[in-house]
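A single protein chain has been omitted from the complex, and every remaining protein chain is retained in its original position.
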Amino acid sequence: MAYNLLKGKKGIIFGALNDKSIAWKVAELAYEEGAEFVLSNTPVALRMGDTNELGKKCNAEVIGADATNVEDLENLVNKTMEIFGGKIDFILHSIGMSPNVRKGLPYDALDYNNYLKTIDISALSFHKVLLVCRKLDAINEWGSVVALSYIAAQRVLYGYNDMADAKAVLESIARSFGYMYGTEKKIRINTISQSPTMTTAGSGVKGIDSLIDFTERMSPLGNADAEDCANYCITLFSDLTKKVTMQNLYHDGGFSSMGMSLRAMTQYDKSFKDCPD
Amino acid sequence: MAYNLLKGKKGIIFGALNDKSIAWKVAELAYEEGAEFVLSNTPVALRMGDTNELGKKCNAEVIGADATNVEDLENLVNKTMEIFGGKIDFILHSIGMSPNVRKGLPYDALDYNNYLKTIDISALSFHKVLLVCRKLDAINEWGSVVALSYIAAQRVLYGYNDMADAKAVLESIARSFGYMYGTEKKIRINTISQSPTMTTAGSGVKGIDSLIDFTERMSPLGNADAEDCANYCITLFSDLTKKVTMQNLYHDGGFSSMGMSLRAMTQYDKSFKDCPD
Amino acid sequence: MAYNLLKGKKGIIFGALNDKSIAWKVAELAYEEGAEFVLSNTPVALRMGDTNELGKKCNAEVIGADATNVEDLENLVNKTMEIFGGKIDFILHSIGMSPNVRKGLPYDALDYNNYLKTIDISALSFHKVLLVCRKLDAINEWGSVVALSYIAAQRVLYGYNDMADAKAVLESIARSFGYMYGTEKKIRINTISQSPTMTTAGSGVKGIDSLIDFTERMSPLGNADAEDCANYCITLFSDLTKKVTMQNLYHDGGFSSMGMSLRAMTQYDKSFKDCPD
Partner (left out) sequence: MAYNLLKGKKGIIFGALNDKSIAWKVAELAYEEGAEFVLSNTPVALRMGDTNELGKKCNAEVIGADATNVEDLENLVNKTMEIFGGKIDFILHSIGMSPNVRKGLPYDALDYNNYLKTIDISALSFHKVLLVCRKLDAINEWGSVVALSYIAAQRVLYGYNDMADAKAVLESIARSFGYMYGTEKKIRINTISQSPTMTTAGSGVKGIDSLIDFTERMSPLGNADAEDCANYCITLFSDLTKKVTMQNLYHDGGFSSMGMSLRAMTQYDKSFKDCPD
């Protein structure tokens, strides 16, 4: 069922690699809800992923851009404004990668060049997108920008490594830029702190299966999946949430407000049962 | 513009006193979005306010109930289910009153009978609504319950008095009941932490004018008003936010994430200018 | 090793029932650190517990008081000031009890008279202690007041029931009264959010053993025990923490900042191992 919640709205969606991506689901749903948008990803991701297929499905142009490269972003935003003959209304930032995680370097023995790359790719890219949009005056008043985050920004999850620090920066950027862009142009900027999700990126996190089982049992409504997240994004891009800004919004079936559920405790207790080796 | 976001949904809206009430705006908008609902308020409020007028406008029955009285609530919920021939999908709780504030008793010299009344009216009533709904199995799976809160639950605002404690309980009830109701019946329960708003209740808070000026200058997007809040409530009642639960959601133009804005500081600085008496 | 951190300081310590009590450990340590204090508990607790024994050990008078009763508190504070010939410097509030928990009434079917008693005993008693001290001007400038809380005020732990709401109020009272008493008399008021602890009260919480095992494995430094907590209290009563106020201070070996530890996940994973029934 479509509501036309985004009728007439234009946007840019970063990070739709394949049909497991949250950004992919957001694109599909935004399209159903009447939005037009440009899809963007790095050149490598465009070659390896299925973004072009999604573009066809959603009538969306696909423009390559390395989101850590300001010139690439300027090109992307300029072209997008040409395509739409004007400003845009929403942006989804779903970008994250840690070379330290990829190389299996643990947090207390990581490589600092990698660390700065993690920050640059996963957090500073968000600042760069916003700075380029601000410079080119590319977003309409009351436009809405969302980046995807994770509770590792507040609580340590072993194995998430320097991505935790990157998410902390990402959320800080949403606040800091949200203040400036909000004051000047009424743009709102928020992050969604999503349940662990079995995307291609998520699969790379150590012990993700066990974690997802645990969070599923801890969360009263179960984990939020990629489609749930897309639904939530749509509300944040719509005109119904105009005064929500600089927030980190947990979208996790209640996990963030749980200390211990009966379901998780019951499962945990089974680990102590006597069992012949 | 209506989206039919609540088409087919039934609900109960508490606390629509007059056209300044947030609950009033929620009712108007829910009606536009296709919802059917029952309006409820205390008998006194029904006599003094304009709820019946709103009922006519929105094709909604008005049923009196003292929300601190479990029998009243049972009657209300039973009648509501009769009217709709089945379960409901959403509830708005917009109820709050402090006898200590009314009588001008400051926080460090308040009356404890009044205090327990503040808690009962402004917070425990929310528990009672949920308990009655749970007992009568009155809410459909994936139903949504929202209560209105205020940042005084986290940060002290002079003059807000024991309402701060009541809001802290209210938010705790949303979490505690959200866990139980979510686990058993997939009901989601959240609070919205709204900007200070010039409702009839809000007007009673000491120094509200100055506070609203300050928060307006502190918030990048300005204060959220009652209509903004109604818009936000609609998204939380819709099917697009199914995995958001046990959250306290700031709806305040960014105020909660601000330490100091240039606008507020500039105004503050004027207070020091030399000026002949 | 004693540091004389509380040399010359006078206080009141509520809630030392027996040698498992946190308040008991605080009293022992405060005594070692040079403080003089009065011990207080309800008449029932005084009969059933070992408070008098502690009084002898610490050279402390024991004065019965129902902390929900303002007159009892006035008597206690007046007598304390007589004993010391002047004002006091610190207070420990370690009081909590839920009739609903005792009677096994779950959160979604609790008794509301019990609920208000839980609030009165476990939270409002703290307000009453502060109000009486304020009225009698019983605390010296830069005095320090601490109440014991629990993370259930922020995150749901099944079985903790209405005590979660009570702890939320308790922490709100610390802030609200902290503002007033701080502004007027430079008194600081904080809560310590302590690890689950095997006190007589703690033992009554459903599933406490499993929970303590889980939090032990989740917390990098392990759970904080009653003696650890006493050490921490001493720093908060000392002159070294004069500008810390209106805070809820987690004292939990890191638990509150954890999402998932390798140790807890490893144990959890064992619950899935195949094992013949």
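Per-chain residue numbering starts at 1, and chain names A, B and C are given in the order in which the chains are listed.
The rule is simple: a contact is a pair of C-beta atoms (placed from the backbone, for glycine too) under 8 Å apart; a residue touches a chain by one contact, two chains touch by 3 or more.
Please read all numbers here as calculations on a predicted model, not as lab measurements.
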| item | value |
| --- | --- |
| Contacting the left-out chain in the complete assembly, out of A:23, A:63, A:129 or A:169 | A:169 |
| Which of C:10, C:93, C:167 or C:188 contacts the chain that the document leaves out | C:188 |
| Given B:97, B:152 or B:249, the one touching the chain that is not displayed | B:152 |
| Residue, one of B:48, B:109 or B:262, that touches the chain absent here | B:262 |
| Which residue of A:158, A:250 or A:268 touches the chain not shown here | A:158 |
| Residues belonging to chain A that touch the chain removed from view | 70, 106-110, 112, 115-116, 119-120, 123-124, 127-128, 130-131, 134-135, 153, 155-156, 158, 161-162, 164-165, 167-169, 171-173, 175-181, 246 |
| For chain C, the residues touching the chain missing from this view | 3-5, 175, 178-183, 186, 188, 195, 220-224, 228, 231-232, 234-235, 238-247, 249-254, 256-258, 261-263 |
| Residues belonging to chain B that touch the chain removed from view | 151-152, 154-159, 207, 210-211, 214, 257-262, 265, 267-271, 273, 275-276 |
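One rule holds for everything that comes next: only the chains that are shown with their structure count from here on.
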| item | value |
| --- | --- |
| Identifier of the chain whose CA centre is least distant from the whole-structure CA centre | B |
| Per Cα centroids, the chain farthest from chain A | C |
| Centre-of-Cα separation between chain C and chain B, whole angstrom | 32 |
| Geometric centre distance via CA averages, chain C-chain A, whole Å | 41 |
| Interface hub residues of chain A, defined as touching at least two other chains | 257-258, 261-262 |
